[in-house]
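Now for subunit A:
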Amino acid sequence: MSSKAEILNKIKQSQPNLAAELPDLNVLGSDQFDVLEMYKTVLRNIGGNPIEVADYSEAIAYIKNNYPLEKRIITTIPELSEIAVLDWTNDDPHSLKDVELTIINAHFGVAENSALWVTDDILGQRVAPFITQYLAIIVNKKDIIPTMHQAYDRIGNQEYGFGTFIAGPSKTADIEQSLVLGAHGARGLTVFLKD
Partner candidate 1 sequence: MSSEKIIEHSQAATRFNKDVERVNWHDETLWFVREKRDKSAHQIPDWELLRETASQIKNNVLANMHDYLSDFEANAQKNGIIVHWAADAKEHNEIVHWILQKHDVKQMVKSKSMLTEECHLNDYLADKGIEVIDSDLGEYIVQLRKEPPSHIVLPAIHLKKEDVSETFHEHLGTEKGNFDPQYLTESARRELRDTFLTRKAALTGVNFAIAETGEFVVCTNEGNADMGAHLADVHIACMGFEKLIPERKHLGVFLRLLARSATGQPITTFSSHFKKPRDGKEIHVVIVDNGRSTQLGRADFRNSLKCIRCGACMNTCPVYRRSGGHSYHNAVAGPIGSILAPNLDMSKNADLPFASTLCGSCTNVCPVKIDIHDQLYKWRQVLVKKGHTPTSKTIAMKTMATVLANPTVFNLAGKSGRFVMKNIPGLVNNKMNKWYDQREMPEVPEESFREWYKKNSRESKAKKDE
Partner candidate 2 sequence: MKVGLFIPCYVDQFYPKVGIATYELLQKLGCDVQFPMGQTCCGQPMANSGYQYLTKGCDANFIANFSDFDYIVCPSGSCVLHVKDHLHDEKQEDLATEMRKKVFELTEFITDVLKVDHIEGSFPFRVGMHTSCHGQRGLKLSQMTELNAPFFSKPEQLLHNIKGLDLVSLTRKDECCGFGGTFCVTEEAVSVKMGQDRIKDHESHNVDYITGGDMSCLMHLEGILKRQKSNIKTIHIAEILNSLEN
């Protein structure tokens, strides 16, 4: 069924015979700004909610005050076992359909766009940050980096099956360009910036 050989052959004949060198990326991303302030500003602008906390207990306190604890809250962070369950990571992903809040860690955050890098080893399940009604992500303040160039330097050859940058809550503007938060994924995103 495959046309592989035919396609590759045609490409070989068609592609330009040019020495088109790859550019140097090191000259990019030297933008100077206060990364933490930039991170918070950008996150607010795209509908997210930055909260600075000293430790996990402050995050727990915030969640207790702002989310309905009687609903299903899941996490992959053992320190949060007081308010969220941990034993869901091997379940059928469809069973997460009634999750109200997912709380996960991020490897790092990017100031220029407020994106947080997460991979399946800290997600529990790939669908967890998407299927939930609300999402909270915890990231260390020291792990906020300026731009996407530093982000990929940091990712390097990291091994993962799945990884994603998450920047703000799920959104759409497909009806008359009116912004609506909560298209298919989480309706809201709180980012705990931890000392």
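In this text, a residue touches a chain if its C-beta (ideal position, glycine included) is under 8 Å from a C-beta of that chain, and two chains touch if they have at least 3 such contacts; residues count from 1.
On the choice of candidates, all candidates are chains of the complex that A comes from, given by their letters.
A quick note: this is a predicted structure, and the numbers were derived from the prediction, not measured.
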Which of 1 or 2 touches subunit A - same complex, any copy: 1
Residue ranges of subunit A touching candidate 1 (in the complex, touch as defined): 1-4, 6-8, 10-23, 25, 27-31, 42, 46, 93-94, 97, 110, 112-115, 125-127, 130-131, 147-149, 151-153, 155, 160-178, 180, 182-186
